[in-house]
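Note that one protein chain is taken out, while the other chains of the complex remain in position.
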Amino acid sequence: MKKYVSVLLTLILISGIITVCGASEIKTLRIGYQPSTHQIAEMTAMEKGWWTRDLAKFGVENITDTEFSSGPPEMTAMMAGELDVAYVGTAPPITAIDKGLDAKIVASVNTNGSALVLSPGLAANYTSPADLKGLKIATFPPGSIQDTILKKWLKDNGLDPGRDVHIIGAGPGEAITEIMTGVVDGVFLPAPSPTIIEMADAGKTVVYSGEMFPNHACCCLLVSGRLIREHPELVKQIIRTHINATRYNNEHKEEAAEIYARKVRGTDVEKVKESIKRWDGAWVYDPHIEINSTLVYAKVDYEMGYTNKLLTEEDLFDTSLYDEVMGIAPAPGTVSPTPQPTSQPTPGFTSLLVIAALLVYIVLRRFKI
Amino acid sequence: MKRNRLISILNNRGIIEAISLSLTIILWELVSNFIVRNPGKLPSPYSILLAFCDIWEIIPLDIGISLLHFGIGIGAGAAMGIIVGMLMGWFRIVDRIMDPMVEILRPIPPLAWVPFAILWGGLTHYAAGFIVFIGAFFPILINTYTGFREVDKTYIDAARVLGCREEWKLIKFIALPFSLPSIATGIRIGMGVGWMCVVAAELFGVSKSGLGYRLFQVFWPLHMIDKLILYMIILGLVALLLDRLFRYFVEEKLFKWKRGIVIAK
Partner (left out) sequence: MNYKLEVRNVTKAYISEEGEIKALEDINLDVKPGEFLCIIGPSGCGKTTLLRMIAGLEYPTSGEIILDGKEVKGPSPDRGMVFQEFSLFPWRTVLKNVEFGLQMRNIKSKERHAIAERYIELVGLRGFEKHYPYELSGGMKQRVAIARALATEPSILLMDEPFGSVDAQTRNILQEELLQIWKRTKKTIIFVTHSVDEAVYLADRVVVMSARPGRIVECIDIDIERPRKRTSVEANVIREQLLRKLITEHKKVGLI
């Protein structure tokens, strides 16, 4: 009996220590994405097995991807440690990193690509933003690109987003249901939702996001700080695979639509193809082009009280790995590789477990069980 | 001697409760600062206090809107619950007609009604009130029903002999006063459940403010966990206050005579 207990306790101690120190191997890579045509690059690389193929040499045996209805819940999952890589707008990471998420934007994914759709009657009478007074608009939750751009645009046009327009946060599915059933007057969503609504005669696009904020950053590739620090080569390969997938989609738009329709169940492939024709977005990969507009988001968020401090390029981006991949010499004065965050999130409970195991061991010894 | 003195101090009302509460907060502060060390997961009580100082201006508005939703739901729930409970409790035939519907609808969680409420009620205070109504209606119904069913036959006999012959008179003068304590209990339970439904009601953004709205539509997407926990605490405190107020104003009066019966029987 005594022997068993000792062995068991030693095992607990060892596994505790191992967890505390952190496994140096990455056996499973967990990717997050959203059901939007902005992020087909992830889907293409997944369906064609490029993630698996390219990352195998780093010891990655298993790659999973999880769908999130929008950016904020995706960031919640990443903050809980559920994701290593996220395809997400550049805005959600702002509020997340402000609250302690250890991650950086390493590449871009797309620009523009969202649209404000109003129900047919209202769309016909729409002339200017002032017509939106008193309407109910569904968009992604606060902190998302869509929410940030919509609110900024309303403010720029003299409207108070809190009082003049009733903005509710929802996922794409709910928002589409709500405009179709008349619960809301309009939606502001990324592609393909606007086209889906238009083709169902439930609404008409009145403003494209590219009109609200020309060439604005939308989705990006966000990677956990730990991966960047401990496995930079792995991250560079992720960037490369992403670039290849993006180039492929740009050259094979029809196939990209088909890949999307297979990935996101229940989508009509014809509607996706039409959406790609109608959207004002572009699939990209250079993170540099997203820096300016993202800093604008950071300012808007800070002014709205969504963040405690005004985040800087250093806080949000790490373009060094991309530059290495593309053979670009880093500009003088650019950020050095992502530094260790000053406050390490402690594996508090694991240390507690270790201490508890030790105590139990000592007590048992003491009483000679 | 010292020990006796200590015990008599502790026996004073509120001392042990106060100590327990303080110790819990201190323990929480220690755990969050030294063990968890992740404000994104477990903010410390101090940071929640700071969060309160940060947003205290908006709290009365949120409480007010949530109470509005609560009021709509409880008002409708009490009115309909008492009427239907009364009819089902007094008239056997009504009971048999309504029972299947009640038994099927009752177990459906209020949260599951939210999409239905939004589709039919739109993004209005009434949709939110509807969810609270669903939560409050059934306890009030059941308790009213039980109260009416429990009326002693002797009271009815005595009333009839004294000249109270019509059904509605028997209900008004005998069954209703007798059931009032049960109804009050039902309302109290309904209030508890209804308040819990306020968060579900406001989840989907039917209004532009409210405790549940701000919790799920603002703090959660923006990862403001300290404010989130602050609102959780506020939700609990408001519920406590509502319950105590109800007990003080209503039950004090109604339960006097019921206590007498319980002891006698």
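When the chains are written out, they are named A and B in that same order, and each has its own residue count from 1.
Note that in this section a residue touches a chain if its C-beta (ideal position, glycine included) is under 8 Å from a C-beta of that chain, and two chains touch if they have at least 3 such contacts.
Quantities reported herein were computed from a predicted structural model and do not represent experimental measurements.
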item	value
Touch partners, limited to displayed chains, of the chain removed from view	B
Touch with the omitted chain, as defined above, among B:113, B:133 or B:178	B:178
Residues of subunit B (touch criterion as defined above) contacting the omitted chain	152, 154-155, 157-165, 169, 173-174, 177-178, 180, 256-261, 263-264
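Quick note on the criterion: only the chains that are shown with their structure count from here on.
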item	value
Mean-CA-position distance for subunit B and subunit A (Å)	39
Residues on subunit A engaged by subunit B in the complex (per definition of touch)	72-73, 75-76, 79-80, 95-96, 98-101, 136, 141-144, 162, 166, 168-170, 174, 178, 181-184, 306, 343, 345-346, 348-349, 351-352
Contact footprint of subunit A on subunit B as seen in their complex	35-41, 118-119, 122-123, 204-206, 208, 217-218, 220-225
